[in-house]
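The other protein chains are all here in position, but one chain of the complex has been omitted.
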Amino acid sequence: MAEADIRLPIAGDTDIVAARQEARLVAKRLGFGLVDQSRVATAVSELTRNVVRYATDGRGEVVIRELLGPSAPTGLEIVVRDAGPGIADIEQVLREGFSSGHGLGMGLPGTRRLMDDMQIESEVGIGTTVTIRKWLRRR
Amino acid sequence: MARVPILRLGEMLIATVLEDLRDTDALDLQERLNASLERTGAQAVLLDVSAVETLDSFLGRLLNDIAATARLLGAVTVIVGIQPAVAITLVELGLELRGVQTALTMDQGLARLRQRLGTARQARHGRG
Partner (left out) sequence: MATELAEQRRTISELQTPVIQVWERILALPVVGSLDTARTQETTETLLDRIIATSSEIVILDITGVPVVDTAVAKHLLEMVTAARLLGCEVLIVGLSARTAMTLVHLGIDLTGVITRTTLAKGLELAFRRLGLEVVPRRGGVDQRPEPAGELA
């Protein structure tokens, strides 16, 4: 039985914490191990912070959903979207990194390393949608 | 606002991060630590993060900054209790927390600091 999508508004600091805690809970419920829970929570933290820092009015939305297979959940998908200003050069933000721990940037390369899948859709003047996914590994 | 209390124990400042810190709380902690260091001339800062489940790039950089500032103010920083899942995530994010000492437990952290700060003093008093 699928759980309904969880939608959370992002408007400030507190929402970053709420979103990452919720994402962790869902990951835990789906059966992800501790390290994956940490990866998911951290990725959500990075993405929602981008919204608060860079999006118009610092507002956006997080949607957390279970990905279902024929008999059981297969993974987790999280969508973080905002309504502006949009990223002009997606290649560039994916290149900036935290390898040296310096500078601001959007932490996107780091986020991608933590997750199995990451897609960015963005249009200047419209907004940005980042979708991240992690699959449950059958051991 | 969730203020993380800063305790002073001899030459050390100790702060135990007890809950999921918001960005503003973290920045507030950093400011108060810097102020304390300046005011007290403490030689060490111990940050207990054993309850922190999500340590992202913002908090990671903040810890780096705290350590760097502390060093300039003559203090060493020890981060205590990084959880395994957090450590692995930090490494994958590419954050190393260079310039920061780490310890598994408060006991370990205090022992290390005692070695650095006052071995001679301890020996004279017949301790450790």
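Here the chain labels run A and B in written order, and each chain numbers its own residues starting at 1.
Assume contacts are C-beta pairs under 8 Å (C-beta built on N, C-alpha and C of every residue); 3 or more make two chains touch, one makes a residue touch a chain.
Quantities reported herein were computed from a predicted structural model and do not represent experimental measurements.
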{"item": "Touch with the omitted chain, as defined above, among B:L18, B:A68 or B:A87", "value": "B:A87"}
{"item": "For chain B, residues in touch with the removed chain", "value": "80, 82, 84, 86-88, 90-92, 96-97, 102-105, 108-109"}
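Following the convention adopted for this analysis, only the chains that are shown with their structure count from here on.
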{"item": "Whole-Å separation of chain centres (CA-atom averages), chain A against chain B", "value": "29"}
{"item": "Touching residues on chain B, where the partner in the complex is chain A", "value": "20-24, 53-58, 60-61, 64, 83-86, 88-89, 92-96, 98"}
{"item": "Of chain A, residues touching chain B in the complex", "value": "13-14, 16-17, 20-21, 24, 34-35, 37-39, 41-42, 45-46, 49, 97-99, 101, 107, 109-110, 113-114"}
